[in-house]
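Input: one structure, supplied below.
A single protein chain has been omitted from the complex, and every remaining protein chain is retained in its original position.
Coming up: subunit A.
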Amino acid sequence: MTTITTREPVDDQAVGAKKSGGFTASAANYIDERTSISGAVKELGRKIFPDHWSFLLGEVALYSFVIILLSGSFLTFFYQASMAEVIYEGSYAPLKGIPMSVAMSSTMDISFDIRGGLLMRQVHHWAALLFVAAIGLHMLRIYFTGAFRKPRELNWVIGFILFILAMAEGFTGYSLPDDLLSGNGLRIIDGLIKGIPVVGTWISFLLFGGEFPGTDIVGRLYSLHILLLPAIIVALIAMHLLFVVVHKHTQYPAAGHTNQNVVGYPVLPVYAAKAGGFFFIVFGVVMLIASLFTINPIWNYGPYDPSPVSAGTQPDWYIGFADGAMRLIPSGWEFVWLDHTYSLNILVVLVVVGLFIVTVMIYPFIEAWITGDKREHHVLDRPRNAPTRTAIGAAGVTFYASLWSAASSDIMATHFHLTMEGVIHTLQVTTLLGPFLAFFIAKRVCLALQKKDREIVLHGYESGRIVRLPGGEFVEVHQPVDEYERWKLVSYNDFKPLMLRPNAQGKIGPAEKVRAGLSRWFFEDRITPVSQTEVNQAHGDHPAEITNK
């Protein structure tokens, strides 16, 4: 913008623009006089974004969503969300003459009669798988670096809701072709809903417009899939990004990085080129996968029929953890009491998965309560520098991974020649005990890495060079770490366990006791950052460093 006005300031802007530039300048002027967009350019055009590969995960999620919107819009022009029965007369010979729903038949036409239709279907499906995966990895990055701390707790919640909505989009979309697998997925949902006490039977009845499967569900899921859910997702993404602008992006600890600045490249031109280019790379990779690898070959499954199903059926990956949780319930978890059926084999899954999800959502508030930390945090934690948080994350990942792999229990059993029972029992054990083991290992690894960092700061790297001192003593020369690298290793938050103090009435409330217990659990094994005094002392101990070079 400055190029337009700097040459010669003229009172009349229109005249100035005409003089200083050609079409671009007058077009910019035209738009600005009607939108005052120059303000937005001034505000955002040179906004700084820090660089790190892990910051790209959120971008991948955003870009896959754009890809989903583009390919999905194409699909809506051909897909028909009707469960009316037709006889298939399309190009795919093996299914010719077979009765199926219009939904299935139009999906078959997209795949076999419209040029590029299969490609767009596969782009849509692969991008959807990537979308949920990228959100998941993005959330892990946020979690393990503590980017959810004040002031970003609410944005964590928004992102979390987006994760749930992405899975809902995935499931509704998976159901639309009305093929055998998607129908079975709906059958499982129907069974789950019926297991809910009091209202389950009626919710299922209303959802399916009568008895399962009915002729309404595909149309209803279609409304959700292409209208309601995307609208909410777009609105939440807008909020999510608005918050990123308001908070400014976090950055990793490094020399020159402080809690009061943000260091990186400006939107125009570097960030626009890199982020814009990255969109095309993500799109290109999805396109390449879609042109080379088949996904969801509904023509192999055939139309939905409540009777047949093949072995080795798998949901899309992101539903796996819930499906796996259902498989891990031991036999017999159901009882009748006062003339009503309590299906614990379903309720326990809903409650445990629900609690897990809610815990993830409110984690930022739990940690903030334990630490009592009211400061804004814009410099990220290296995962090792928050050992208990990292260990909790490792436990959560292990729990999720156990449930998730249980969704493939039959495939593991057949591939590795194991018994079905053995696989399930093993996964039941890893689901219950694995998180504790993962917590312990992760925490010890973090503490060990912190100790290693201390060692490097105080004594430098081992150079492998052995030197003989005049007195005859052999020492290994330690290569001191430079002050920029050192700053990365020493600049982290340090917390002490909470000391309980009585309040004004001289009492200690139960909530405070819980908090103190959690605080001890979080911070009792802590490695403090290296202080200046320690550095000075350490240098005195190592004359070799000084003589080196």
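Following the convention adopted for this analysis, a residue touches a chain if its C-beta (ideal position, glycine included) is under 8 Å from a C-beta of that chain, and two chains touch if they have at least 3 such contacts; residues count from 1.
Everything that follows uses one rule, which is that contacts and distances are computed from a predicted model.
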Name under which UniProt lists the unshown chain, selected from "Cytochrome bc1 complex Rieske iron-sulfur subunit", "NAD(P) transhydrogenase subunit beta", "Aspartyl/glutamyl-tRNA(Asn/Gln) amidotransferase subunit C" or "Peptide/nickel transport system permease protein":
"Cytochrome bc1 complex Rieske iron-sulfur subunit"
Among A:62, A:379 or A:527, contact with the omitted chain is made only by A:379
Among listed residues A:30, A:365, A:440 or A:484, the absent chain is touched only by A:484
Contact residue for the chain not shown (choose from A:38, A:313 or A:426)
A:313
